[in-house]
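First the structure, in the form of structure tokens, and then the observations on it.
Apart from one protein chain that is not included, each protein chain of the complex appears where it belongs.
Which chain is which? They are A and B, in the order written, and residues in each are numbered from 1.
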Amino acid sequence: MAEPLILLTVGLPWLGALLCLAAGDRHPRLQHTLAVSFSVAAGIAALLLIPFGYERPLVTLPIGGAFGDFTFSPDGLGVFLAAVATVIGSLAVIFSVDYMRGEAQLGRYYAFVLFFIGAMVGLVLTTNLLLMFVFWEITALTSYALISFHNDDPKAVAGGIKALIITQFGGLGLLIGALVLFAHTGSYDILAVFANPGLLPSGALAWMAFGCLAAAAAKSAQFPFQTWLPDAMEAPTPISALIHAATMVNAGVYLLARFFPAFEGVPGWREAVMAVGMLSALLAAVMAIVATDLKRVLAYSTVSQLGYMVYAVGAGGVFAAQFHLLSHSVFKALLFLGAGAVIHSVGTRDMRQMGGLDKKMPFVRLVFVIGALALAGLPVLNGFWSKELILEVGLEHGNPLWMLIVMLVVSGLTAFYTFRMVWLVFYGQPRTELHAHDAGLAMKVALAPLALGTLTTWLLAGSFSRLLSESLPAHRIAALPTGEILLEVLTAPVTLIALLLIGLGLAAWWQRERLPGVGRALAGLGKAAANSFGFEAVNRAVVAVTQDSAEKLRSTQTGMLSWNVAYLVAALIVVLAILALGVGLP
Amino acid sequence: MFHVLIAAAALVCAIQAVRAARLLLSALWLAGASALVALEMYLLGAPEIAVIELSVGAGLVTVLFVFAINLTGEENLDARCTIPRPLSWILLFGASALLLIFILPGINQSETGQVYATFREIFWEDRQLDTLLQILMILAGVLGVLGLLSDQKTDLSPTQKDRKA
Partner (left out) sequence: MTISIPTTVIIMVLGLIGIGIYALLTTRHLIKVIVALQLLVKGAMLALVLAGRLTGQEELGQSLAITVIIADTIVAVIGMALAVQVRRVIGTLDLRSLTSLRR
């Protein structure tokens, strides 16, 4: 029963993509309907797959053995992320019905969105490392295509290319890991590595570990690759909600969590992971404080929260990281979609021009405030429980205490910029004359379940931990019932300190008129933050070098058949010569 | 001996197909090469394939060529080629020599193993995936030809200029 469900969950979105393309751009209503129905069907299939997470059947598609079989193992980690990807995907598609109303080339848009959803599901369910790399690259490709969807806008195109180049450098790390695994064990199966940790010699294991860390850092926009995500905000907002908040950027965290038991013994790996997470969280929070574009603030906050998750994985709390991933996907998608509703109605992304929208857009204000409170980590909302779990994990396993202190400070900063954002957009006096209307029906249909989820997903803590601990024996996760987890969070001293810092952040914003001295002292920091502390320059240089060398190499692509065949034959001669010299003549 | 004659004749036909001045002659030489290759395959013990190759390669494809040449008309292009001829010769001889060195020593042992299954069984059961793919390819070919040879309306709709980010 699991095999057809897995094939459905991956295949239904892809089939929907083909049908949306085939429907043609003359029938936009048909395209909307097809996209929504196929993504919802995929969501249902993924939810039906969740009970199978306990048994972990191994589903194998024999392909002929050259690259190993295409195996899928729906364990707890995989089915949970698949459900997140498809459910939030279907909500983003429903939102797009209103957001993209009247846009041209909808076929291209929906095809790429559905293609992405299918590839993301395949990425998290497979246990063949090469197949994982293929799906990884498909998500990178569709992300680039969707960022540059408005391909007559040079900023969008530049943002897309930058995202593509930077994530590709990370993808190299994953490919190196896959090849190292193949070279040493002859197959791409990662379950073999978990079952037998001594399978790879420690040098090779270190290569794999740091290669995967580089891939995860690039994909999840962590330090030092964090500048592509804010530039990717040129994408239509449902895309930002789906890809750059709830699913694709989680692929990096997924990779680290999946490989944690194999790599935790590599010296220096866990510390490196924690450092990467901590630096990303800190830098991104500072950059969010000074940003003025609504979507950029949300992008920086995504980077910051992903830093929390990466830090948690490095600290040994895989369950805490995944729980925060669940909460973050829900409330970040909610925030992005709410921001999308605002931007769609007022027509600008600059927060300095907004203000006083709470009377004109009551529904959006309500859901946005719910999401913002979850982001800041206030009690009762799911962000609170998961963030506190992460902070608690920071205390265990002998992790450095100074990192935990930095993370606590960052949670205070998070509260500060969150309240700043909400206040600038919705409260106060309107700074400019803006025409605003409340969200349309499709937007409301998409926003309401997310808001409900933000209020309630923390109740799933117990069953979630049971699912993970039973299906991932190598990760040594302890299964606790929900009540015990909640009690643990409420009674930890870290929680109190965190709440104190959040209160400090809130107070700092409200009293900002009274702290001009602090403001001036931090102005220099603010300017540095606006330039991403110099990383923007580095990344831009990397992108420029790549594009220049690509332009110069273009002269070899003559486009003429004769030259291409000549290259083919020359390559054949080179390969045969290498074989003759290396392997020896028969 | 017979095989040597067939091989030589097929190679002559192939060279003439490439060198022919008029396209129709080229297609006819190609038909001749197909027929000889089909004969060779029959002598190697593959009668079914020989029949199919004869009818498809020497028949269907030649008719298609004649059709296409009629539709596109003759066109005389000068013989200047984009790659200098010596370079082509060098590449080809290098590749062939290396390939021969690899293949020839091992070629002459032949095992006459037992017949594992009949052609029908292998085609329909063992290689089912191949058969499915062939059907898909034929469908794709039909769709492609229909798409290419129909009259198309150009359908270019620009993206809206004022779109909201």
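Side notes on the structure shown:
Just so we're on the same page, a contact is a pair of C-beta atoms (placed from the backbone, for glycine too) under 8 Å apart; a residue touches a chain by one contact, two chains touch by 3 or more.
All of these numbers come straight from a predicted model, not from anything done at the bench.
Interface residues of chain B with the unshown chain, by the touch rule above, are 3-4, 6-7, 10-11, 14-15, 17-18, 23, 26-27, 30, 33-34, 37, 40-41, 44-46, 48-49, 52-53, 56-57, 60-61, 64-65, 67-69, 71-73, 75, 77, 81-83, 85, 88, 91-92, 95-96, 99-100, 103-104, 107-119, 121-123, 126-127, 130, 133-134, 137-138, 140-141, 144-145, 148-149. Mapped onto chain A, the interface with the missing chain covers residues 557, 559-562, 565-566, 569.
Heads up, the rule we're going with is that only the chains that are shown with their structure count from here on.
In this assembly, the C-alpha centroid of chain A lies 47 Å from the C-alpha centroid of chain B.
Across the complex, chain B is touched by residues 25, 102-105, 150-152, 233-234, 236-237, 295, 343-344, 347, 349, 560, 562-563, 566, 569-570, 572-573, 576-577, 579-580, 585-586 of chain A. Residue ranges of chain B in contact with chain A, taken from their complex: 81-83, 87-88, 91-92, 94-95, 98-99, 101-102, 105-106, 155, 157-161, 163-165.
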